[in-house]
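Just passing along the structure, written as structure tokens.
Every protein chain of the complex appears in place save one, which is left out.
The chains carry the letters A, B and C, assigned in the order they are written, with residues numbered from 1 in each.
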Amino acid sequence: MQHQKVKDLRIAYIGGGSRGWAWGFMQDLAADEEINGVVSLYDIDDDAARKNAVIGEKISNHPEAKSPWRYEVADTLKTALTGADFVVISILPGTFDEMQVDVHEPESVGVWQSVGDTVGPGGIMRALRTIPMYVEIAQAIRDYAPNAWVINYTNPMTICMRTLYAVYPGIRAFGCCHEVFSTQKLLAAMLEDQHGIPGVPREQIITGVTGINHFTFLYSASYGTMDLLPLYRQFVDTYYDTGFVKGKDDNWMNNAFDTSHRVKFDLFKRYGLIAAAGDRHLAEFMPPWYLKDPDTARFWGFGLTPVSWRKQDLSRRLDKRAKLLSGETPVELTPSGEEGHLLMKALLGLGDMVSNVNIPNAGQIENLPMGAVVETNALFCRDGIAPVMAGPLPAGVDALIMRHVLGQEALVKAVLCEDRTTVRNVFLNDPQLSRVDVKDGEQLFERMVAGTAKYLPTWMTGQGGTHGT
Amino acid sequence: MQHQKVKDLRIAYIGGGSRGWAWGFMQDLAADEEINGVVSLYDIDDDAARKNAVIGEKISNHPEAKSPWRYEVADTLKTALTGADFVVISILPGTFDEMQVDVHEPESVGVWQSVGDTVGPGGIMRALRTIPMYVEIAQAIRDYAPNAWVINYTNPMTICMRTLYAVYPGIRAFGCCHEVFSTQKLLAAMLEDQHGIPGVPREQIITGVTGINHFTFLYSASYGTMDLLPLYRQFVDTYYDTGFVKGKDDNWMNNAFDTSHRVKFDLFKRYGLIAAAGDRHLAEFMPPWYLKDPDTARFWGFGLTPVSWRKQDLSRRLDKRAKLLSGETPVELTPSGEEGHLLMKALLGLGDMVSNVNIPNAGQIENLPMGAVVETNALFCRDGIAPVMAGPLPAGVDALIMRHVLGQEALVKAVLCEDRTTVRNVFLNDPQLSRVDVKDGEQLFERMVAGTAKYLPTWMTGQGGTHGT
Amino acid sequence: MQHQKVKDLRIAYIGGGSRGWAWGFMQDLAADEEINGVVSLYDIDDDAARKNAVIGEKISNHPEAKSPWRYEVADTLKTALTGADFVVISILPGTFDEMQVDVHEPESVGVWQSVGDTVGPGGIMRALRTIPMYVEIAQAIRDYAPNAWVINYTNPMTICMRTLYAVYPGIRAFGCCHEVFSTQKLLAAMLEDQHGIPGVPREQIITGVTGINHFTFLYSASYGTMDLLPLYRQFVDTYYDTGFVKGKDDNWMNNAFDTSHRVKFDLFKRYGLIAAAGDRHLAEFMPPWYLKDPDTARFWGFGLTPVSWRKQDLSRRLDKRAKLLSGETPVELTPSGEEGHLLMKALLGLGDMVSNVNIPNAGQIENLPMGAVVETNALFCRDGIAPVMAGPLPAGVDALIMRHVLGQEALVKAVLCEDRTTVRNVFLNDPQLSRVDVKDGEQLFERMVAGTAKYLPTWMTGQGGTHGT
Partner (left out) sequence: MQHQKVKDLRIAYIGGGSRGWAWGFMQDLAADEEINGVVSLYDIDDDAARKNAVIGEKISNHPEAKSPWRYEVADTLKTALTGADFVVISILPGTFDEMQVDVHEPESVGVWQSVGDTVGPGGIMRALRTIPMYVEIAQAIRDYAPNAWVINYTNPMTICMRTLYAVYPGIRAFGCCHEVFSTQKLLAAMLEDQHGIPGVPREQIITGVTGINHFTFLYSASYGTMDLLPLYRQFVDTYYDTGFVKGKDDNWMNNAFDTSHRVKFDLFKRYGLIAAAGDRHLAEFMPPWYLKDPDTARFWGFGLTPVSWRKQDLSRRLDKRAKLLSGETPVELTPSGEEGHLLMKALLGLGDMVSNVNIPNAGQIENLPMGAVVETNALFCRDGIAPVMAGPLPAGVDALIMRHVLGQEALVKAVLCEDRTTVRNVFLNDPQLSRVDVKDGEQLFERMVAGTAKYLPTWMTGQGGTHGT
């Protein structure tokens, strides 16, 4: 069975125009000798797709590249999808101008957000923009690539995945997120810091994963025969007050977002599970304990990422792109650290693997609603993803997670049914709004709708400028 | 089948010593010619039980009484329960001194409660006192009256019922509450006020009931061929700003607790269902929209019932008792307005009926956890209570209710397992704590535990006065 | 609330052309003063519909009729359905020539059937003819009367109901069957025969109903305060060997089909529940214990109804129709004994009632699949049918019923998906085929398909006369 190859694959890549993430994926493909084929790039920013195609070809032509991948630019979703074996989706719903509203407008009523792309008022507004886009993508996949495997990377992950399955229940989509990887790296760092075991690769930290994207928990963690939970308990005791700032993740995607894991440590002391996402994400799912104001966030050792930073970062990325295109910066084959290409290979029969993934709940988390998108481990085999059962969420954590699950379920259905009242109800029930008077919350909702109206359907924005309920 | 009678019934009455409610129940029994037998009174306040027995005998000897009931005083639970066909439980967990802590201590961190006996910090502390008492009662029923029908009237209703079933799964217990009746009366008042139909008895308002005790909703309401939901919509529009203060319920239990139904009206506008409990209860289940402070409550037209009022009311009741005993006030046979005796009769085969009831969820509310205690209609027949299916809770309301259901489920299990951490987690996640800093919430928790320690188990209070987590 | 009336109702009546049942329904309508309106008759036998309209008008003009109903003949389903408040469906799928094949062809391999319209090889073949008809009806209801209440009387009941809901999930359909009524009458007869209580109306026998149509069981039965289960146990002991032949049901629909209830008694001894359908039906659901051959059926005291009897009966009915039309036989207002019009009234708000009904399982029978059509009690109120929860089927009976439920579920889906292999698998797994070699069973299947091909879709019959698997 050694030396099997799968040739002439067709991958549709939707979006990703200006994200370094796309380049990393191209590097992973080029470095893998067992698969090859064509990547068809589609982006509403056509120029970005074209530039990525050039970069893709450069990577593919790298002298050490092990497999020949070709890059095409598709001018329609239909063209990109037709014949696709895999579809990768990584889009930005709207622009950073809308994200400016998502993240910063709530500050007017005293609500601070560290990311603003998943839950909270920002995440909900982003969802309102994203769902209609994913309706369109789901319909196109149903019509042009009904049997393709679909990998989503866009946030809000849960909302994106839920929309895909709501519109096309036969879709074979799954959502990938690297937050759990960072937590595995933290545990590896713990092994070095506390137990003198350096250099453990994160893949060797075996974890039991449960929850929803960006609010995921480890109910077990092992390194070989070692149970890491009691070790983590000691680790938390040691660093609870100071935070743990050694062994930082130096993945390019994360290093702008410093954290000292104090939120994670506090959650462990309260709930007994290892929260497996960055503190900036975790804080947004909780009651406003960690996000009361910037000082509180600072106390807990994590930063609030301003959209201005994202705009600068975009400019850095565009600059890097220009240099890659001009050849001033040579392309590389460094592994991205992501698993997307490995999961694709597993689905082709080139190596089973277990990894965490976002898919609809078929019972893998016993006490969450069926059909809601959850994140657990799954077994990836040739042509199949089988969730690994995570059992029920424990008391305490169940309530924290369920609150968001019910909100997300309601939100997707409300957008599909054009039910503005329920959208507003979900918004007002988000934990980050807990400290806000309901009237202030309602007015914030209307301001945010107005401020991002360009990307919202008319039933949300109202005609003629009035936004009455 | 006419003129059937059931004789020689045995009813164990647990508690109720100083509550007028017991006298009403005695009146209902005396006025019913189809059943008779013995009531065995048990109260930890033995003297109160004795006095109630005397009052019971007086009622039984009323010249217009239709059936001879005898009243006994039992000195142990075992004596009261042995041979019982029915068990009625109506106790006060602790004294008004503890309730003083429940209701008023949270004001120190800005949390105001209108009742404080169901949810919120007060309801949770009350639950901590109640669960151990109900463990004892459930064990005694299992041992001495395993097949008796058990009717609970104690609050927190859900917690009491859940404990009974957790300890003795074979118990045949159900919980009765008259809050839905008040809402039926409101709808009858609406028919008079808006449609000129006076005097509709509340029993003729047919309602579809769903939710949990004191946070119950009507998904349908009819009067004969009339659909009351569109009429209620108009009614809410008419009285949204002013509240509706005509047609007040003059039931002795309620008239001290004025309300103008504005919370109910606001919930209808938001969620489209008729909330079916008093505003004072409803407000405590919601985010602190209606309970931010006393002014907010006043704005929404409902009162915060201070424990001082309850203490005075108790004194009034003791005074009334004295007069009943001395004969200064003659006993009466006025119907209580409660349904307890009718449900008992239905279970004996003396007339099927449909009524709202609190029992474990066996699927009657599709999207709440199995086993959690819910309130829906049920069909009462000879020897059986069959829940009437209420379907799933609609999006929006589901999240509001689920939050409390998961808290209540966790709380009962945590007390049974002596898991103080989870108790505190539930406390801190209550909506009324939303505006409070987590450290302040933790300190409040410790103060309330200390303040009610007399009725708490030692694993909660700690030994030697320390109350560490 | 007294004296409420609902006027100008519109009832679409599909089929029923030559069935006395239609006339009984017309009598029930005419005798009820609280509802009136128009009945639109549609039958593929247009002449039959016209004749029924004449009879309907005669009944409506009966001097003692209490409400004026008009009768129209619709020439299309669309015309009949448009504007309908209620739809009644009572069709014969195919003719008695097909039923000849259903019932008698299996005798060639030693399989005897007492009815042949529900399960067994005959019931399955009938289902194959019925499902496509019900697909068409469901689509028409969805398009022309989406909110109408739909009452089905056609057999196989479960299959008809399942198809309606599979095609149009939003349909408000329920299936009515009088088999439970007959069992209530048997219990009333028992009260007279054994306990000297004559004349108990069947409505006063309160029963807990569970199971599937024609294989329904009573888990409780009461008359006032009397528990009928222990009495039934004695009754079974008394009549186990001889059967009970007193107190025969003299409903016109049943008296041709004598039974002595010995199958029912045997099932009670084995499973402890009161089977609540005629023995002729019950025997077909069981392993071939009671239907091994005609002698075995005779031993158990029930008849095998030949299709020749049905043909004669049809001729009698046509003769009766002719006499009704000519006036030789005057129309009457005798109550039919059915409940259809009462359930309609309950849905209009003219009197809540609890009755047994066939609807999809939403959990009313805990251990049958969700969505499968089951028969339990339900509460009928204005604009709603709420199933009364029957709990789980007990061990033993669960296996007997589940076998048919899974077969029926598979059959409907297989026909909708044109999956001939699964149709044949269901056929071969029917209990009545248990004694037949599988090759003989396959050949029987092909013969029955060929023999009823006129009413089967081409994917079942094959093109050009070949019927390969």
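Just so we're on the same page, contacts are C-beta pairs under 8 Å (C-beta built on N, C-alpha and C of every residue); 3 or more make two chains touch, one makes a residue touch a chain.
All figures in this text were calculated on a predicted structure; none of them were measured in a lab.
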Subject >> Left-out chain, listing which of the shown chains it touches >> reply: A, C
Original post:
Out of A:P156, A:G175 or A:P387, which touches the unshown chain?
Top reply: A:P387
**OP:** For the chain that's not shown, point to the residue among A:E107, A:D227 or A:E418 touching it.
**Re:** A:D227
Original post:
Of the residues A:I124, A:I159, A:A297 or A:L350, which one touches the chain left out of the display?
Top reply: A:L350
Original post:
Which residue among C:E105, C:D279, C:E338 or C:E409 touches the omitted chain?
Top reply: C:E409
**OP:** Could I get the residues of chain A that touch the absent chain, sorted low to high?
**Re:** 1, 4, 6, 200, 204, 206, 208, 220, 222-227, 348-350, 352, 354, 362-364, 366, 377, 379, 381-384, 386-391
Original post:
So which bits of chain C touch the chain we can't see?
Top reply: 270-272, 287-289, 292, 367, 369, 395-396, 398-400, 402-403, 406-407, 409-410, 413-414, 421-422, 425-426, 428-429, 431, 433-435, 437-438
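The rule is simple: only the chains that are shown with their structure count from here on.
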**OP:** Examine which chains touch each other and state the graph shape they make (line, ring, star, complete, other).
**Re:** line
**OP:** Quick one: compare the interface residues of chain B with those of chain C and tell me same or different, with half as the dividing line.
**Re:** same
Original post:
How far is the middle of chain A from the middle of chain C, if each middle is the mean of its Cα atoms, in Å?
Top reply: 54
Subject >> Intercentroid distance (Cα basis), chain C paired with chain B, Å >> reply: 44
Subject >> Overlap residues in chain B, where contacts from two or more other chains coincide >> reply: none
